[in-house]
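As structure tokens, the structure follows; a few thoughts come after it.
Taken from a larger complex, these chains appear in their original positions, while the remainder are omitted.
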Amino acid sequence: MTTLLEPGHSGAGIGGATVKRIGVIGTGIMGADHARLLTHAVSGACVAGVFDLDADRARGVAADSGGARVFADPYALIADDDIDAVLIASSDATHEDFVLACVAAGKPVLCEKPLAPTVEGCARIVEAETAHGGRLITVGFMRRFDPGYTDLKALLRAGEVGAPLMLHNVHRNPAAVPGLPSSALITNSAVHELDITRWLFDEEIAEVAVHTPRASGQAGGTRDPQLLILTTASGVLSDVEIFVNARYGYEVRCELVGESGTVTLDAPPPTSLRRGGLHARALPGDWRPRFAEAYRLELQDWIDGTDGGATAWDGFAATFVAQACVTALESGQRHSVGLPPVPGIYRR
Amino acid sequence: MTTLLEPGHSGAGIGGATVKRIGVIGTGIMGADHARLLTHAVSGACVAGVFDLDADRARGVAADSGGARVFADPYALIADDDIDAVLIASSDATHEDFVLACVAAGKPVLCEKPLAPTVEGCARIVEAETAHGGRLITVGFMRRFDPGYTDLKALLRAGEVGAPLMLHNVHRNPAAVPGLPSSALITNSAVHELDITRWLFDEEIAEVAVHTPRASGQAGGTRDPQLLILTTASGVLSDVEIFVNARYGYEVRCELVGESGTVTLDAPPPTSLRRGGLHARALPGDWRPRFAEAYRLELQDWIDGTDGGATAWDGFAATFVAQACVTALESGQRHSVGLPPVPGIYRR
Amino acid sequence: MTTLLEPGHSGAGIGGATVKRIGVIGTGIMGADHARLLTHAVSGACVAGVFDLDADRARGVAADSGGARVFADPYALIADDDIDAVLIASSDATHEDFVLACVAAGKPVLCEKPLAPTVEGCARIVEAETAHGGRLITVGFMRRFDPGYTDLKALLRAGEVGAPLMLHNVHRNPAAVPGLPSSALITNSAVHELDITRWLFDEEIAEVAVHTPRASGQAGGTRDPQLLILTTASGVLSDVEIFVNARYGYEVRCELVGESGTVTLDAPPPTSLRRGGLHARALPGDWRPRFAEAYRLELQDWIDGTDGGATAWDGFAATFVAQACVTALESGQRHSVGLPPVPGIYRR
């Protein structure tokens, strides 16, 4: 466990009293957004180092971050004594190597999802952290910090709707790149609902199935939409409509069904408009306005070391279940998931 | 085809210009309600005859219906020259015999759902009507007249959301009788969604599957709730949550997902209440307030002979698909439906 | 009191057991709509006679009403032995004479609002009915039958929000005729809220004031919108935004504020649409779809003789208070209303 953490602290966040110096690897849309939040909207942090394959882009983000250093080598950034912790927002395929380097350096790391694109890559990371003997890794499943999802979980925990039975999820994007593989709907998009299902019910997913209606004519050959059916160890059923060419807007909704009531999460905006024969609320165009507050709270939690984020195990499990869903998509059959047992450092 | 119908009329309704004299068989909750509507809220009809096994109950409804005759024999009612058409709201097991008697008498008949409890019974009715050579039978799938459902269908037909891909249905009752067979959730309750799916998309259901979460502790051993997955001939996927011990109230909702948008039917009441820390809309206690207007419009349509109701074929198909769902519930597997071809008198 | 009424009946409706033969005077949009409802959607009524200055229009409505007689003289229609009751939907200026003729003939009459355009005209009608000694007149303030308003009143009566303190009303039309006098916003449109305020709180309006923001550039010189402030005898404050060039659609809403909670009436449609970046519910284009059910229930109540409609006194009071509001609009000051005492036949 890193010396950055407060005595007695058992989580993977940063913690401590002084301003944390963060290195950001990858300054595309997500990385630049994280750098902006760390600089302007989070307490106790600054961006001290930046790396991107595109050096111009890195320089731009460094300038907007109050003069951070631009590194030519991401491993040098990770190793630098003036970098307290690392945020990884580079391309998915690079996550594993950077995360492993952070673990080797004993530095807290927040890695955008996925932890790694393959089950094997995720397993190597879990092994490395377990060998390290304490948690350093946080995975960027930001929905866990969304005020809507945390409200939903609080209502469930408070017994407001009785024991849980079902969770109906809808996850829609306006448009996907043409030629997107059908499996990407699961591994890139519905993976958020896989994580949320595990987080909300605090148990593993035991069985999966995937149903597919005829594909949208707008989907360019991708099997889009899909309906995932996830069953947890205790028998809660979580169904997920994932539709990445929904055209009309971005939307994430769910309804939790309990034995005595239900909770719906739909996160309406604060205003509505009456115009042209309609009474309407605007829908966001993509996930960033919808989850802007979740990203801010995720980063603040990481900086504070309060450890509310997803662990490397959560990252492994999400990729593992996603892979099981891909198998079920291809077979058309129900599929048992069969996760290995959770290592001790991840037990709560 | 009965002489009650206007020349050129090809449907099963009553039509014609004078006041229709209706005989009501079965005066329990539904039959009494129908008699009340025919007497007080429908144009062009009166209740002329009433039969119930409980003669006192029949007399009460006859009195409330402006002095209808009470029959001691339902077949005498059907045969009586002063009865123009028959409404059947007796117990499910009696439907087949009464409907067949109406066909034999050449009289229009509105039969509460189910047309008959078994596929075989429904088939015998379809055969009898086909042999008769014209349509006399209407089945009481009243949702087809609900302003919400007709609005939904109109929006779909107008192309407001593009080609249909999915329909998510929720159907909840506050409580069921203890010991209810698990199959009854399908045959008694979800059968409405089976009919609505066929009606909305104007095509048959080709494949079904049923998923079951752990049962509610309130369900007394019944597998409740259930999630039905219906796939139509063209590949539209209609999923149905049926939950008959939902406790909090009665609710029927759905969301139609098209290639460019969605329509949600939730039918909020006209008022909302702010009180005790909540901003709330009331939910109905059961299906009668929710579908009061649908029942009135169904009866008016039947009396007018405008023929918007479900046919005997629709009644047969609903029971046939329900039976396929029961098989899928028991097997846990996807199940092909395999409906026989539709007889000519039911083609539109 | 007419012999059409049941013994012991004290109201102005028709009542009785056989089919009532209605004469309709005025077959413009409203009259034709009433004739259609009486013929096709109301139990126990038929349209037996029709008059309109435009004889072709009268013939069209008569044909659509199952062959009603067309009268060349409205007074002949009123006097005819085969006409049991009269519905007046002719131009406002003609109401008084026709209503007085109905009273003279001892026939129940449903008169569209206003009962008469002037306070004096309304007073003459009240005098005539009082002299007749029993109630024959119903005024077409249809909102009293709207399921939303009746729900609102039921919640108030049931004590759900405590003693009433305020009622906030919004009444918007998409567009008015250019050059509309500013007073017409009150006498033609807000008069509905004057009536609803009296009906909901079951007391008279004692004081009025009118505030005017700058007029909409779309209003062509009319002082539009206006904000009426009505105070009842017991001190309940009812404010009314009346805006007849609101452009975006037709809308009638209100919020009742009680000592412990509030009730909002907004009457959302049963479906909502997600499309083009919006989650929207459609608004009606004018008052007819919004109040279609109210009109049907108003007519059924009149035919049934259950006497839920507005009386001639209500029609007088609405015109009287509207006149006081016009005075307040012109003076810019608070204005005491000073209604005369209610005659005995109108006391409940």
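As written, the chains take the letters A, B and C, and residue 1 is the first residue of each chain.
As a convention for this text, contacts are C-beta pairs under 8 Å (C-beta built on N, C-alpha and C of every residue); 3 or more make two chains touch, one makes a residue touch a chain.
The model shown is predicted, which means the values in this text are computed figures rather than measured ones.
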| query | Total copies in the complex, given 3 are shown here: how many? | reply | 4
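The criterion applied here is as follows: only the chains that are shown with their structure count from here on.
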| remark: With centres defined as the mean of Cα atoms, the chain at greatest distance from subunit B is chain A
| remark: Chain centres from averaged Cα atoms put subunit A and subunit C apart, in whole Å, by 58
| query | With chain centres defined as C-alpha means, what is the inter-centre distance between subunit B and subunit C in Å? | reply | 37
| remark: Distance in whole angstrom between the CA centres of subunit A and subunit B is 45
| Residues of subunit C touching 2+ other chains? | 268, 274-276
| Where on subunit A does subunit C make contact in their complex? | 248-249, 251, 268, 274-283, 285
| Complex contact set, residues of subunit B against subunit C | 17, 19, 39-45, 66, 146-148, 151-152, 155, 160-161, 260-276, 293, 300, 304
| In their complex, what parts of subunit B are in touch with subunit A? | 162-163, 165-166, 168, 170, 209, 211-214, 216-218, 225, 227, 229, 231, 234-237, 239, 241, 243, 245-248, 255, 257, 259-262, 332, 334
